[in-house]
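As you look at this complex, bear in mind that one protein chain is not there, while each of the others sits in place.
Each chain carries a letter (A, B, C and D) given by its place in the written order, and its residues are counted from 1.
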Amino acid sequence: MKKAGYLKKQKEKEFIAALGAKARVYAPCLEDEAVLFKPVEPDSVICLSRPAVSSPKSAIYPQSETLFSFRFKKDSEDPRRTLVELDDTIAVPDTIIFGARPCDARGIAVIDRAFSKTETPDPYYLARRAKTTIVTLTCPEPSTGCFCTRVGCGPAETSDSDVMMTELEDGYLMEALTSKGEALLESPILEDGTAYEAQAKEAQKAAHERMIKEAGEADTTPVDPETFHSQVFWEKAAERCLGCGACTYLCPTCYCFNITDEQVVDKGERIRSWDACMFHHFTLEASGHNPRAQKALRLKNRIGHKFVYYGEKYDGIIACSGCGRCIRGCPVSMEISTIAAALKKNSGTVSGEQ
Amino acid sequence: MIEQEYAYYSGCSLEGTASSYDRSIRLILKALGVTLREPDDWSCCGSTPAHAMDHLLAGALAARNLAIVERMETATLTTPCPACLSAFKKAHARATEDRAFKDEVNQLLDIPYEGGVKAKSTLQVIYEDVGLEAVASKVTTVLPDLKAACYYGCILSRPPRLAAFDDPENPISMDRLLAACGVEVCDFAFKTECCGAAFGVPKKEMVLRLTHKVLTMVEDCGANCVVVACPLCQQNLDLRQAQVNRAMGSSFSIPILYFSEVLGLAFGYTPEELGLDKHIVSTDALIRSRRSKEAEETVSTVKEKVKKSAAQGTAGKSGNAPGPEDTASATKEA
Amino acid sequence: MNLEKLKEIVRTVLPSVDVVIGYKKGLDALHPVPCFLTSPDEIDALVLNPACMHNLAAYLPSLKNRAAVVVKGCDSRTVVQLAQEGLIKRENVVVIGVPCQGAVSVRKVLSAIDHQPVIEASFENDTVVIKTKKGEARLALRDVAPDKCLACRYPTPVVADHLAGEEVEPKIDEKTAYQEIREFDARSLEERRAYWMAEFDRCIRCYACRNACPLCVCRESCIAETRDPHWMSQKATQNEKMMFHMIHAIHLAGRCTECGECERACPMGIPVARLKKKINMEMKELFGYEPGISMDDKPPMYTFKVEEEKIEEHKIR
Amino acid sequence: MRVGVFICHCGNNIAGTVDVARAAEETAKLPHVVYSTHYMYTCSEPGQDEIKQAIKRENLDRVVVAACSPRMHELTFRRTVEKAGLNRYFFEMANIREHVSWIGEDKDLNTNKAIEAVRMAVEKVVRDKPLYSSSFKVNKRVLVIGAGVAGMQSALDCAEGGLDVVLVEKSPAIGGMMARLDKTFPTIDCSICILGPKMVDVAQHEKISLHAYSEIEEIKGYVGNYQVKVRKKTPYVDWAKCTGCGECMEKCPTKNAYDRFNFGVAPTRAINIPFPQAIPKKATIDAKFCRQIQKGKCGVCAKVCPAKAINFELQDQFVTEEVGAIIVASGYGLIDQELLPEYGGGRYPDVITGIQYERLLNASGPTSGHILRPSDKTEPKSIVFVSCAGSRDKSIGIPYCSNFCCMYIAKQAILTKDHIPDSQSFVFYMDIRAPGKGYDEFTRRAQEDYGVKYIRGRVSRIYPKGKKMIVQGADTLLGAKVEVEADLVVLATAATAAPGAAALAEKLHISYDTHGFYVESHPKLRPVETNTAGVYLAGAAQGPKDIPSSVGQGSAAAAKVLALFSRDMLESDPAIARVNQNACVGCLKCAKTCPFQAIKDEVLRGGKVVANVIETVCAGCGVCTSTCPCGAIQLQHFTDNQLLAEVNSLCLS
Partner (left out) sequence: MSVVEGKELRIVGFLCNWCSYGGADTAGVSRFKQPTDLRIIRVPCSGRVDPLFVVKALISGADGVLVSGCHPRDCHYSDGNFYARRRLEMLKRFLPFVGIDARRFHYTWVSASEGQRWQQTVTDFTSLIHELGPAPLLPQNKTLPKEARA
């Protein structure tokens, strides 16, 4: 049994406000020209018409978070003895991600595995994840750089979301995919959506076809090991790369982090913050040695992680949702899609580079 | 640099006892191509009685006039009267350095003073802005009989920080101006000695003593007239000469001229135009033998006089060792 | 911009260098990308149009060997500045200059076409023609040129061993060059503060601005990331974001050649180039210095005069 | 880490306005601090012992002392912790006296401020690294600048101590001011008679090489290894040939040259030997007055010179001397009496300065010791001395006392009576300052035995009346105006810094006060040292001084140099810049900005270029550290992280 509701466009704001009363709502908001996932505030302008620059992952996995704060205290009897006070309470608000795209939802699914399917599940992440509901919007149009269908995702992919919303003339059909989703659809603002389901199916199908036309069918050919390990290949591929972290920080599936302690006199915090494998510092060792000293090796790791290593760990799943953000956001338009495709041929060069 | 136009504050004395100062100033500045614009509705500068009673009032009175001038195009104010001048300069300094005072004063005024007016004595304007050369070039008449003692009085160049003009103890501007007009200037030691004018009423006998001392020194240095830049000095030395003679048994008959009058004569104006007839001690004998020279000759003699005075730094002083340059350099070498 | 002439030059230059850095087609016509030519048969892939925004001189310091580089007016200043600071050897670089009528800002184009996916783009002398599924849009170059071009005083490269095209006269004089900054200066302190707080708030510290900057030579050693010295933490707070941008701006004092790459590279569209331009304006006023103009200038922060004509001692009030 | 904090009462100096007990209690709570206490006089021996014992007892590895200024006692305590086995750089000082207790009145605020000062110091000390100084060779030659009595004393003492001395004097003859004095107080013995032999010693000492008529052009280097460029001004006379016979002076047709030695009391010749006892006794041409040099016609001296020593073509020459230490004895100057127009000095020939009067008194002076007034060469019967002519006068920017005027006026008044028994001297004075051995007795003798009339009051104006000068002033004891008719007036003009003192200081990198006198590194305890290692002060260059004190300082400075040179090697300050080769990107901006050219580039294996600091040349200013964009070059003991820790402890906690 699937519950469906219908949200009239003119009621969109009202609905989001209602959600906001229950939980912290993350939605794509307009900031001058850029569309960014941010906590919705009364003055926010929500923009669903094009994919956001950034992914919604920060809602569950913030750019930086305090794991715990600490304070050194002296034993009042004996100043030689130092006591440490720890505070690791995590206040987790209910969170709704509104207007994600299927590729965003896929991204979160990718991160989920990393933080849960391990011998040391991450309490901070999981606590937030448990309290998060994802409302995903069917992608009407492929955007520059989109290639989700090639990596087995799609503009109407429902598997990673709680609610699927599909745009129709004057409203959205909202289909609950999980019990979380159903709870969210419990709202007087919504009309019954059953009448619109057929229409929505159509829209979803059309969207899917458009994307196939644009990006092609899922490509399941395995990566060619020889090419993958060719130094030449990566040097050529990385030639113009600037080595910044735009791709990783915009990516919905990247989850690498760094942990640092920040202390001033007697107080301090342990910080966990995003890190990027494209940075030199990422693998810099205390000795000063760096196993990935050249950007070619760093690029190999980034793409290798998405198309090889992750799959090796989690039964063949590709850790890329084809959202194309890294392509659109890259100062030198590095194309992960092209490189990935080239990896599969036994060419040793990046196709399209000639 | 000569500034074409100045705001001209004559002040109360020049309306009355010192009218000839006012006349002569206007004449010579006209001749020197300087325009004087009188501020509308100017009032007391606050120098004398107010100054003694209430400094805020005195400041406000001065500031009122400054505020008026500030609203005229020309930024520089000139006044012949040293008393007015120091009243203005004091008010300006306090207004710009002490905000509390400025606010207090401005509360009393209908138009506030922002602190944008530069005040100069008319003597300074002629000496610095117009310049010796320009003055010399206007000279048409020589005054062979004049042996001048330049008397600057107590406040023209003091206090140094405020006056910021000439040497506080040994001023030389008038000496040079006169020299530039071909007048013989004597080395007068009491240039800035007090004549007592301010105490004319309460302490008469003291004033007579001081005045006598000044006049004696005038004779001692071989001068036959005193040239001044201050209406009070002029009035005091001129008006009281008879009293001094009576009280001290002296027999002075020393004409007391404004420097502007002497310049006026040198520029060829008549004593009547300049208002010399207003003087108590007659100036006739002094100027009887003045005669015009052919421009050619005059200019040449004046030129070298200018050079001479410029070179010496001060008119007529002895050159024996240790000469001034020597001692000057002495310490520089030391 | 004359592509044929350029190809010709590259053909003659290529034998004498190890690599020629130019542009080739990227994911779409609006996104040409830097390319590194080593063999003649790659030459035909070269493109040259107003969308060629990248400052290719940025790659020079990391190159060991002899290279030729295609530079616009603004980029050429980078070459000069790098040489001036001894970060490249002028004799190791063959400069191929392209006089420039002004580039296009992808950001401005997209907003002009309401962020529709671009199907096709072509350039006629002073217009850009964009095809989207909503139809064709003809945009005047002027309207979609990045701010740096609107204030450009060096459309013709200041150094060039070869010139691909006719010299272009600057349309801007010295005063108007900093107009934008002066107008911003005129805003109230609070406005300026609020403005930057909002802008910095978007920063994700991906360091694209830094890595795209041809004069950020610290690379791996950038103090925004090191622990020793430990100038800042990895917290994503306003303080840290602001601190980072202050570091970038101040380290570029008297060095920024205003190529605008930092701003273009920023995925969040933060106008970071302004910070450097403001300092440049002050450098010009204080020391009459403009970065990247003459090979034998000395960057003002690394020298001094015993008597500084323009620096007066400050009063507390 | 185990930090010990020691808070000093400094008697009541600190404890008076800072709650030291509370401070100790609060700072004990700081991380790393395992011991915090307060003590009456931490710098005293028991105080230092307390620190040493605590280090042992509590096994401390870092020490913070909160007391006076580190400029006062940092070194003291560094030695203390070193004696207790710690590296001397594991120590920080919090200045809670000069910067807290002495300037703030509110005890709570002061105490809080003191606690924060300690907190900062702790934050820094835990980031201190052990530093070890390397040693370098000392060049045991000493440069003495100025050959007045102070300079000569230093030169002689150093030479006697076995050092090679380079003595530089800017005028053609050595002897300085003292050579111009007639007699000296309070003993009235002849100045040149006691100075002359010293001058000869200087000239003849085989360890002293003298550059007369020379000036310092440029100074490079650091303590132990200075390179000094000396400009030998051209006398237009080949001194190697000149025998000092004086023929040239006889025949020189220019008779109105300014006599620098005699302060223009009388004119001299364009070519001259300053005075009979002059050393070196060589002729010098004053180009300003020489007809040959100015107009190109004359050359009489060249014709008459038996030694053919005259050479109008001679140019300035430069020699570079390498020395290990420098003694600055550049002396003092006198104000231009035209600064005092009310006294008419410069305008009236019969108003002269004290030093000019010395020359009139002096047997080898222009009047052969006869006191004749300049105007008419007659013997003055009534002489007025005006003391503090410029001294202690804020209005001309000289608030200080010139130290020796009271005494030389008394001396000159006494000598006047000896020369002209029927003369009467008057002295206008503010106070009589005679705080030396036998000084006060001397001024009394002037009054009691020689009938000098002392009038307590200032002179307001001096003006001529006929042949006389009228001195108009106040007698503040009588509370009346007084006028004295004088034949001659002598102004005790204020002593100032020597002309060019500031320029010289800049070459030496030593500081000078607002009046141009050189600043010693501590007014009480380091009176002849400067803040620049290896540079010492002697004589009036540091402040007006009389002969005994100048000589004393001359010897003191010499002693300092001898002590410095008693070691063959000197320890370098290890607080210098150090390069992290991993972080360095080789842009060498540091090298471009280093004021000492102490940074060179170095190519590592694999071709990476990095900056490299030359230890002995680096002076530790840290300009490189603030220049380096990537923090790769760090000034030790003042690293970015240390300063940031201080900033953070103030702003973020």
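Everything that follows uses one rule, which is that contacts are C-beta pairs under 8 Å (C-beta built on N, C-alpha and C of every residue); 3 or more make two chains touch, one makes a residue touch a chain.
All figures in this text were calculated on a predicted structure; none of them were measured in a lab.
*Asks:* Touch as defined at the start, partner being the missing chain; which of C:Leu3, C:Val47, C:Met243 or C:Ile293 qualifies?
*Replies:* For the chain that is not drawn, the touching residue is C:Met243.
*Asks:* Would you write out the residues of subunit C that touch the absent chain, in ascending order?
*Replies:* These residues of subunit C touch the chain that is not shown: 181, 184-185, 189-197, 201-202, 231, 233, 235-239, 241-243, 246-247, 249-250, 253-254, 275, 278-279, 282-283, 286-287, 300-301, 304-306, 308, 311, 313-314, 316-317.
*Asks:* Touching the hidden chain in the full complex, which residues of subunit D are there? Just list them.
*Replies:* So the residues of subunit D touching the missing chain come out as 26, 69-72, 95, 97-100, 102-106, 108-110, 112-113, 115-117, 120, 502, 505-506, 509, 511-514, 519, 531-532, 575, 593, 595-596, 619-623, 625-627, 635, 638, 640, 643-644, 646-648, 650-653.
What we mean here is this: only the chains that are shown with their structure count from here on.
*Asks:* Return the chain pair with more inter-chain C-beta contacts, choosing between A-C and A-D.
*Replies:* Counting C-beta pairs in contact for A-C and A-D gives the edge to A-C.
*Asks:* In angstrom, rounded to a whole number, how far apart do the mean CA points of subunit A and subunit D lie?
*Replies:* That pair's centroid distance is 72 Å.
*Asks:* Check each residue of subunit C and list the ones that touch at least two other chains.
*Replies:* 219
*Asks:* Where in subunit D do residues touch two or more other chains at once?
*Replies:* 582
*Asks:* Can you name the residues of subunit D that touch subunit A in the complex?
*Replies:* 28-31, 33-36, 58, 119, 123, 582, 648-649, 652-653
*Asks:* Along subunit D, where are the residues that touch subunit B in the complex?
*Replies:* 258, 260, 263-267, 333-338, 340-342, 344-349, 352-353, 355-356, 374-375, 395, 461, 463-466, 493, 498-499
*Asks:* Would you mind writing out the residues of subunit C in touch with subunit A in their complex?
*Replies:* Within the complex, subunit C touches subunit A at residues 26-28, 31, 33-36, 42, 45, 54, 58-59, 107, 110-111, 115, 117-118, 133, 198, 202, 204-208, 210-212, 219-220, 225, 227, 233-237, 261, 264-265, 267-269.
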